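Here the complex is missing one protein chain, while the rest keep their positions.
Up next is subunit A:
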Amino acid sequence: MSALRVLVQREDIDVGAELARLEALGGGGIASFTGVVRGEGGMEMLELEHHPGMTEKVMRDIAEQAADRWSLVGVTVIHRYGPLRAGERIVLTAAAARHRHAALEACAYLIDWLKTEAPFWKKEHFADGRSAWVETRKSDAAATDRWRA
């Protein structure tokens, strides 16, 4: 059984504390991915909306799939919602495994699946008052498809 930690929260993510928690599981290899809001093209604020009943279930399913596929010692998936400014963390995926390849691959798998399966929507707010919902990108679906092989 691997240790699963899945959270949907408004608060910031304490990456150091989360990685220390995974290190303490005794796996030997810990990999992580942190997503941070990009402040491009005058974007001041990113608003993240989610489906409260569904989000955690979908994230837990994805974490369980990764844990099984790579026999992970531990998995951590934390996603924020609400208004986020450029430079703020949005998401953390992390995996603890006995060996580095499993940890690194699991971590990439987690973030690829989150992007296409977790019910979050992003709206960009710009300095000039414009705002727009972010459209999906074909590259996101392609990133997920590679794990189906």
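Keep this in mind: a residue touches a chain if its C-beta (ideal position, glycine included) is under 8 Å from a C-beta of that chain, and two chains touch if they have at least 3 such contacts; residues count from 1.
Definition applied: contacts and distances are computed from a predicted model.
**Student:** There's a gap in the complex where one chain should be. From "MCP methyltransferase, CheR-type", "MoaD/ThiS family protein", "MioC protein" or "Cytochrome c biogenesis protein", what does UniProt name that chain?
**Tutor:** Of "MCP methyltransferase, CheR-type", "MoaD/ThiS family protein", "MioC protein" or "Cytochrome c biogenesis protein", the absent chain's UniProt record names it "MoaD/ThiS family protein".
**Student:** Go through subunit A and note every residue touching the omitted chain.
**Tutor:** So the residues of subunit A touching the missing chain come out as 35-38, 48-51, 53-54, 57, 79, 90-91, 111, 114-123, 133-136, 140.
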